[in-house]
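The complex is shown incomplete by one protein chain, all other protein chains being positioned as in the whole.
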Amino acid sequence: MKLLITGATLPNGEVTDLLVENGRFAEASDSSKGATVIDASGLQALPGLVDLHTHLREPGFEQSETVLTGSRAAAIGGFTAVHAMANTSPVGDTAAVVEQVHSLGRHHGYVTVRPIGAVTAGLSGERLSEIGAMARSRASVTVFSDDGKCVSDALLMRRALEYVKTFGGVIAQHAQDPRLTEDAQMNEGTLSGELGLVGWPAVAEESVIARDVLLAQHVDARLHICHLSTAGSVEVIRWAKARGIKVTAEVTPHHLLLTEELARGYDSRFKVNPPLRRDEDVQALRSALADGTIDIVATDHAPHPIESKEAAWDDASFGMVGLESALSVVQLAMVDTGMLGWPDVARVLSSKPAEIGRLVGYDRAFAVGSRAQFTLFDPTASRVFDVSSLRGKGVNSPYLGRQLPGRVITTVHDGYPTVLDGELVDAATVAESAGRLDD
Amino acid sequence: MTARVVLQPADITRALTRISHEILESVGSSASELVILGIPTRGVVLAQRIAAILESIEPGSGTVGSLDVTMYRDDLSAQPTRPPSPTQIPAGGIDGKTVVLVDDVLFSGRTIRAALDAIGDHGRPRAVRLAVLVDRGHRELPIRADFVGKNLPTSLDERIAVRLDETDGREEVTITR
Partner (left out) sequence: MRHLLSTRDLDRETAIEILDVAEDMADVAIREVKKLPTLRNKTVINLFFEDSTRTRTSFELAAKRLSADLINFSAKGSSVSKGESLKDTAQTLAAMGADAVVIRHSASGAPRVLADSGWIDAAILNAGDGTHEHPTQALLDAFTIRKRLHGSASRGRDLDGVAVTIVGDILHSRVARSNVWLLNTLGASVRLVAPATLLPPGVEHWPVELGFDLDDAVDAGPDAIMMLRIQAERMHAAYFPSAGEYSRQWGLDDERFNRLRADTMVMHPGPMNRGLEISSRAADSGQSTVLEQVANGVSIRMAVLYLLLSGAVEQGRAS
């Protein structure tokens, strides 16, 4: 398959043609003949987006999402790689489970699916899972996380940080002190006091991050902090980085845009963990992403069946879907506000998450010879985001009914298109393209 | 839209005086057993005036109170919500008495139906009579007034407005179409 992209605007502003041949970028001048031409004039070309924090739900929770449906949601959002969290059933804590998820991803072909391994067996927080077996499996797991739960035992966390060094891996911590957040429902503050909802205090996140950066320093290990949500967490990470601690941090699109005020109507679409915080926190997170204190944006895409959201707030599940809306929300919160330029977006949504996850092929975007992973995005578009904008199984998006800027027009994964003219390429064609590449 | 005055202040006073005499005539010697109950809002004012006239003719015959019928209406869900007015039953109660209900305008008869139900929940009078300032016809229930100030044949698209000094600052009955 040969693709010629004409008139694309690269992140650095350069307007150019791009030739894709045999899965890689090639010199556009010579062998463009016979290529399928895609007109990209006026479109922003970005390297394929990499999500370090996705819940694909398969195996075990296929009513919420599957590897296929989650991959399609990712592709329409401009992603070419996702890291699938381990809180499936069975838990992704053995080579067998992570290999299954990995091979489903390869088979469907919309994105590269990289399983994340559980830190502790069964996410129980009691003993380490078979980290080595997962690292050495065909899934080549590099990121380990109990996400959804915090590795709260300090000794276990220390050992995990040390042990993954053996395999060049990283622990991604879901920072939430369990005792300080028993029955917690929303950000603890004036609003939770008025609404009568049990508070999730900022200190429950910040104290765990503080402990973990000190542990990482002590054992000289890499540490990644999932979904930072408070201004205080930003301060701790800033302090740790200044001391040379090898910590990286992510923020979700929703924590860059939405505040706890949305809980006022008890609409469970806005129930998420960590919870939406105050406007001061949102502003601190934006600044931290802009100045590099926060390294990346990750979606924490968390699909749920309708019935688990159609309930009283206390009874509803935590989580929001985010793959389809991530790039638009980042544009709204960071680009349109002048805090990030497109080269920065390429960094926080592609090269840096790939680097943290040790995902190869994302360090030289658009360079001749590199794997062709990219997306063409129309930042001048504006749309009312609604259920028809979603491609995964979950409709628990906090943005339904909101005006969002930008739209993904084309996504190319491993040199073949997964999205064309703003719509997904059908599953059979994508699977066939992926299969051909494997041969 | 034109409003035509059909009763002047003097006409109203004359009508109430005549009604009072007719009431006394109808009860004969048991005038002290009379209880005049006005239906809010303007029926209460009219009841007080009638009671004063009765008292001047025959002392002891002017026992007066008010009877709110809001909670007994059958058309609550067709109307804006209205807070009920207080009901004041005179100290002697209504058991065994002759109750004269007083209202300003008799129209469909539904208010009086509600009033009859309300009376039943306050006691058991010997008899219930009805006095109205204006009877405009168009009854929807088998109800008639015993004492009428003025019969005003109307069409359904006409409006009767009763205004009294105590509630409206002026005194007249008008018909508008």
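Per-chain numbering from 1; labels A and B assigned in written order.
In this section, a residue touches a chain if its C-beta (ideal position, glycine included) is under 8 Å from a C-beta of that chain, and two chains touch if they have at least 3 such contacts.
The structure displayed is predicted, hence computed values, not measured ones.
Only one residue in the set A:Gly13, A:Gly193, A:Gly292 or A:Gly435 touches the chain that does not appear here, and it is A:Gly193. Within the complete assembly, B:Gly123 is the residue of B:Pro90, B:Gly123 or B:Gly137 that touches the hidden chain.
Think of the hidden chain as still there; on chain A it touches residues 188-197, 199, 265-268, 307, 310-315.
Remark: the residues of chain B touching the chain excluded from display are 68, 71-73, 76-84, 86-87, 117, 120-123.
Here is the rule we use: only the chains that are shown with their structure count from here on.
Averaging C-alpha coordinates per chain places the centre of chain A 76 Å away from that of chain B.
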